[in-house]
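The other protein chains are all here in position, but one chain of the complex has been omitted.
Which chain is which? They are A, B and C, in the order written, and residues in each are numbered from 1.
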């Protein structure tokens, strides 16, 4: 366990952000950062940029900005690179994604046009609905070597002192850990043998970790959640975190379910439908990709609600999640939830929620916070799984044997108390009896 | 400040619950407890009856029931009394309220029929839409003496060793603290002079506190939130708590708003409409009573969202709450919320929520938890304002100069950490770094 | 074409209603009629029982009840029989269906208990999710003979003078008309050969029509919508109508879509999700059964909106319908619709609809109206397809080469003008210029 008030290396020089996938989320993130740097937009949704953190008692009124409290990299020092299976530059890709308005994109056209992706490491067996046109060739070992070469080239050209790699690509089909993922040795042998159970996302992660670079996983893909890659992360002292950016309907679930639980209101059912029309929606129209997503979405409620402790309340509820591809909606994902609640003496109540959200608008600030915190973790000497970043993920990674924490408010407290701890401050318990005689 | 692990007097003998108002909430509470005692229903919604509390680390797996952890009174030891301005017994009143099914009420008809209310202390200037038929006569001083006499009679007849008084009546019209509320001395002189600025709820609170009895306030009425009655509470070592049971739409607000805040999503507006058809709805059709309620409902968001710290996010949002009397809905209150959110780079999103809830079903378990915890506080030697019970209230009372905590999850942590503290256990911070090397 | 003011045989003696399927819809229908006969409920939803019909000019104020205007059978003269693949009597089946309250069912327990179904003609290839326990044995020809025998036995035992058969059973899997359905001769040969393309519903229809008995089809099954059975209907002078009771979401669609069309508002998409937990929901969880239903549900909008006439408005909208089995909802089907509208100059608008309906409560009065009108048609000498009953169906049957009318308001006018025509009254055009100089 890291020590309280541990010394943290300063954030000097440029930080290179390498995005796997240059689609709606990535381009919304990059364009947003460029707009914010020019004072043309606010970093809404970003804890690192806007958040305050309370220190001491309520009456002390000490609430510094997070970015003044912990030594994170400044936006001015960020530089961007990417891989994608389409050759479009970030301006073209952002235009096709249709998330940001033309006038916003035009204001940062130049840097977006300069961001051109490296060819992607791709295998259509893992994303059936897409056909890559701008892809690397070779065995898995060769692909890994090419990705390592891309990273080193990017570092040289951009002048970045430090790098973070983050997956912002599509959801791969569902797979279980197999023999190739059981140890680093087995994994490297499998790379050499071009083993089909190694997915593209694992190749990127392997390349990053091999270089000691933090790797964050914004999709529900298995990727680093295997003994093989966790072993590598320990060895090269690289932080990893994941899985699956928590946005939209699942974000709402991890807000609402803790509320029902806090009040001991029972559940008989929770039905969730999503309609969306972006590339993500198209990919998830494939039942295998949907299965990966479904696992990620369904687990949330059980861990929050603890049916084993509360069988009368949560022992028998029906939970169903469906995603429907609906082109008229574009990137403006819509989530409709029907929640059947049980109250005092078993009387039922219903809650209907319609969330007219924007997928990439919710995800972009998570990308920003994650890359900054992953870099901080690296500089603080924290390696392997970063559970304190659970706040950002639908399926948080944890140490073996530990249940993940899905409750957004416990996640938030975990994150903020970790920052206090790193900086040598007291943790907050909200007891508050000391204000009274 | 009370000491950690302070000794608490045992919960021996009967606990008398005196309900001010024997309407939908009170009868749903009493009928529910009687059904639960007979094994015919579950105490869903009650933290004291169903809640577990985690002690130690996640891996310790120590999660006792709250009721096994702290010495609260057993349901078998509760006895009930009430005041009301209508003479109906609890069975008749529950039937009119129409909350519980006839078959449920019939299963506990006998105890309900035996619960007959004392005549109420009433003044129509404070609740314009109701006309009392079963009311006490006399000056305010005489009414207070009669209420004290009622309490003593009830104690004798029921054999209760301890008493808690809880307001479950209608919302009084909005009033500001005046000269009569400035000190205990002024208040008692005002009672003698039958001063019109002393509301009926203050008479009940005065009577209870004079006898050293805890007083909980389920409506937004001013009542004990004055220097006069807080002085009395300190003097007679009586706990007080309030104001306004947190149910329905406001409960949802204190679940959702902390979620938006945690994620630094901005707000441009929040519109809330309620439709309900019970006596409460009728009373709130009077603009003066609604004003009291509106103050209670509107304050919630500002305190949670801290616009002074986050002017870009919450400095300028439009918040409107409306309550509409709509008889077809009966006690099944429906709350419709439209929330206009702002995300990354200022892009807007919308959230629509329709809560088909049941007012009294949500309130009844709060009554149960509050009377049990207020009695616990008394036995633990805690007097005056019980901020740790903020969890149950729309407008939590706090020490002078302290902002109230509205975030449901901070309130929950405050409550649970208070219980841990009282029992000498360590508080929980959710840091969790100790699980990792 | 039948003549205006054609003579209609009087409705003398009992009318026997034979229900194919004794599930939620059938038992709600029968129990309702029994409650209504006893004055314990109102026939809400039934045009034949509650509807008035305007005759002449608005200023004439002639609005007789439909049931006083046309010679339909009285409720007192209805007698009921049924087939089902479960042996439960109507009281048991209604209790399991959980639509009507126990107190309502108990008030008519006796007649419900006496209604015991004949064994069903069943083939699991047509309804994969159900397993029949109370089924007839034999080839298709033998099954048809047994059904004919059942009808004659029922007629004898019940004393019915006339019979109507109506399908209230589950949805069969989707099939296309094949060689066996091409002519009556082919069909009868196929019966003899036990041809697998003859579905159970066709066997019931064949039996009824063979006897000259009207047959109404409450499911989207192909059944009588084939040359073979229409030929038989002509030959034996039997009326037929169908298909698929128009309830819930499709009912709303045929109300709303004519409204958008009337105002020339365009559509970019219409997404419909249904959640339901009854036997129907379970059956429709089978993709093949759902396909039959989907065809029935999707066709509605195209016919109403006429995209060929209005390509700018309706030439390119995305229509998706999904049904999700969700047990907590029981028979209380819930339909959620998202409608994306296009207005003046192409500006978009959205409409969200949540219909908390009750499937069988909406269907039961349609059963009543249909059996009474089918019997009326028979007595009036109308044979074959009864297009004027389109009002009741999701997929109205029409003469070959004629598009079906889905607009609920045109259907209503068609029905009412047909009644006026049959009785020799003038039709109504709503011109109304004659009120002005």
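Structure notes:
Just so it is clear, a residue touches a chain if its C-beta (ideal position, glycine included) is under 8 Å from a C-beta of that chain, and two chains touch if they have at least 3 such contacts.
What you see is a predicted model; the values in this text were computed from it and never measured.
Of the candidate positions C:140, C:358, C:378 or C:394, contact with the unshown chain belongs to C:358. Checked against the hidden chain, the listed residues C:27, C:46 or C:73 yield one contact partner: C:46. What chain B contributes to its contact with the hidden chain is residues 268-269, 271, 273, 275, 317-318, 320, 322, 324, 326-329, 334, 336, 338, 340, 352, 354, 356.
Residues of chain C that touch the chain left out of the display are 1-2, 28, 31-32, 35-36, 41-47, 50-52, 58-59, 63, 99-100, 104, 251-252, 255-256, 258-259, 262-266, 306, 309-310, 312-313, 341-347, 349-358, 361-362, 364-365, 382, 384-385, 387-388, 391, 398-399, 401-403, 405, 407-410, 412-414, 417-418, 421, 427-437.
Throughout what follows, only the chains that are shown with their structure count from here on.
In this assembly, the chain whose C-alpha centre lies farthest from chain B is C.
Of all residue numbers seen at the chain A-chain C contact, over half occur in both copies; the interface is built from largely matching residues.
Centres computed as Cα averages put chain A at a distance of 40 Å from chain B. Here the CA centre of chain A is 51 Å from the CA centre of chain C. Contacts with at least two other chains are made by residues 352, 354 of chain B.
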